[in-house]
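Following: one structure in structure tokens, then a few remarks.
With one protein chain removed, the remaining protein chains of the complex are shown where they sit.
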Amino acid sequence: MAVSIDDVRHIASLARLGITEPRAAAIANELNTILAHMDELAKVDTAGIQEAIGVGAEGLPVRKDLGPPFPLARSHDAFAPSLRDGFFLVPRLSTHESTEES
Amino acid sequence: MTATATAPAATLDRWEMVVGLEVHVQLKTRTKIFCSCSADFGAAPNANTCPVCLALPGALPMLNERAVGLASRAALALNCVVQPVSIFARKNYFYPDLPKGYQISQFDKPLALDGWIEIGTRAVGAPIRIGITRVHMEEDAGKSIHDRFTGVTAIDLNRSGVPLIEIVSEPDIRSAEQAGAYLRVLKQILEYVDVSDVNMEEGSLRVDANVSARRRGETKLGTKTEVKNMNSFSGVERALEVEFARHVRVLEAGGSIEQQTMLWDGSAVRPARSKEGSHDYRYFPEPDLPPLILSPEWIEQVRKDLPELPAARRARFSTDYELGEYDVEVLTADPQLADYYESVARAHGEPKAAANWVMGEVMATLKTSGEDIARFRVRPADLASLLNLVRDGVVSHTAAKQIFGHMVATGDPPAQIAEREGLVKVDDDSQLSAWLDEVIAENPSEAERYRNGEKKLQGVLIGAVMKKSKGRADPRKLNQLLTARFAS
Partner (left out) sequence: MTARSCAVVCEETAAGRVTAADTVNEAVGRAREVGAGRDGLNAFVWRDDADALSQAASLTDRLSDTKPGAMLGVPVAIKDNIATLTLPTTCGSRILEGYVSPYEATVVKKLRAAGAIPFGKTNMDEFAMGSSTEHSAYGPTKNPIAPDRVPGGSSGGSAVAVASGVVSIALGSETGGSVRQPAAFCGIVGVKPTYGRVSRFGLVAFASSLDQVGVFGATVDDAARGLGVIAGHDPMDSTSASIAVPDYTAGANVGLKGLVVGLPKEYFPASLDPEIRRRCDAAVDRLRALGATVKEVSLPHTDLAIPVYYIVAPAEASSNLARFDGVRYGFRLEGEGLRGMYEATRSTGFGPEVTRRILLGTYVLSAGYYDAYYRKAQQVRTLIADDFRRVFQSGVHVLFTPTTPTPAFPIGAISDPYEMYLSDIFTATANLAGVPAMSQPIGRIGGLPVGGQFLASHFDEARMFTAAYALERALGAEALA
């Protein structure tokens, strides 16, 4: 399962990481080197083995449907890169019809 | 590219519509699903936010108990099997109103599986069972506002983390009309179990539709498209008609349907702008939340606490109160209306009279004022008292309507209004005779013609007395007096 330069471009796009072309090739090599070691896992028989989920936990605790809200010691303008009238601002979305694309 | 429903009926008939619906419903909780911020609408932008729903570095989610309760309640009302173990998962994608860069949802181990609802109504015909694949819990995203400032998008995260359930149907729906019926039945059930405001206009209920077309007789499913952005049930029905017609047109022309998302704009569908790279949500179990374990006892308790559901209530209304199908449907449409009716019927004792009043005066008044029955001034006990006054002959039917008007305006008890406004029925012979004398004196020719056998004039004379008495005259007694007067 070798990682191609196209794969790197695809995952970089999913992860919103801008990668230059020469860097993409280098990263493909690095990932292939790392993943080659991971191929050890393929040799392990894991038929019927549960995945490790919620290690050591006794099930999910729940909280009451009550306030008060967890307070912020500083208001949004102390940490927001761009704020106007209480809104966080981002560059205008080129396509804003669907809620799941940008 | 846009499409409208223009294919000829004969062509459409050769094809069958196959629809599955995904319905998002906001749960009625005070606080958000994973933090204690208020879930209410209408606060100043980003006022209802904290480290958790802002996704500040280091913040962790904490599950709201009531959200689990309401979600389970909804799932059981939809005949689903609530799972003893369900798992939250991360759905990863970037969007500025999704603060963590992932939505906490449920994926391969949802809260509930394998439900159904029945959509037998007069409109659709014989009852049809629509399967419900799953009900799962998730958090809402925030709001991106594009038209507030020029050149930039404004992000408000007040809605970020509001609890939702997603109800996914099987592709069992075969027409736009059935889709509408499914949504109305679903909404009614959710209203009955009181888990959500289920208001599409306010966004507490949202519908996405998966639609495909196949030749009649074919058993394989065609390629589906997802239609989004409908903001009413009738909008869903129209969008499905239009999108189905587009599928048929493409398929009839020998083309093939591209699996994609379509947006409804109120009159036509068009493809959502093409994605930059395909969607790949990289779901994996949410490591910050261990598996949700619900004991059989807890699930059983939620089931026991379910209120009467619409179907059971309809059956009971028809048996217990001997109401006709139409009355039953109207009176059970809304659980609060049904409760109201039932209180009136029980207090008054005559279900049919109660039904007539609730479906008549009460609903007309609410329709005019746009008021909610929960806040309606005339309480069931008072309406029952008014009906008792009519039954016991204390006030006439005409006067009762006037009294009702005063009750709506003042909230006073009916007996008090009848007294105050002088609307108590008059059956005293001397008063009735006096009014009759005056009317005969004022209408000598009509009285004469009546005496000579023109019996249809009885109504005119009685009407004149009623008017003079301001509706208080007992019509039965008055009739007797009139007949007696001219009998000799």
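Structure notes:
Every chain is named by a letter (A and B) in the order it is written, and numbering of its residues begins at 1.
Convention: a residue touches a chain if its C-beta (ideal position, glycine included) is under 8 Å from a C-beta of that chain, and two chains touch if they have at least 3 such contacts.
Please read all numbers here as calculations on a predicted model, not as lab measurements.
Within the complete assembly, B:Tyr102 is the residue of B:Tyr102, B:Phe376 or B:Tyr450 that touches the hidden chain. Touching the missing chain, out of B:Pro57, B:Gly217, B:Gly254 or B:Gly459, is residue B:Pro57.
For subunit A, the residues touching the absent chain in the complete assembly are 1, 3, 7-8, 10-12, 14-19, 27, 30-31, 33-35, 37-38, 40-42, 44, 46, 49-58, 60-61, 63, 70-76, 78-82, 88, 90-94, 102. On the side of subunit B, touch with the chain left out of the figure occurs at residues 51, 54-63, 90, 92, 94, 96, 99-102, 153, 155, 157, 276, 280, 282, 284, 287-290.
Going forward, only the chains that are shown with their structure count from here on.
Of all residues in subunit B, those touching subunit A in their complex are 29-31, 35-38, 44-52, 62-68, 87-88, 92-97, 141, 144-146, 148-149, 151-157, 228-229, 261, 263, 272-273, 275-277, 279-280, 282, 285, 289-293. Subunit A makes touch with subunit B in their complex at residues 10, 13-14, 16, 51, 53-54, 57-72, 76, 82, 84-93, 95-102.
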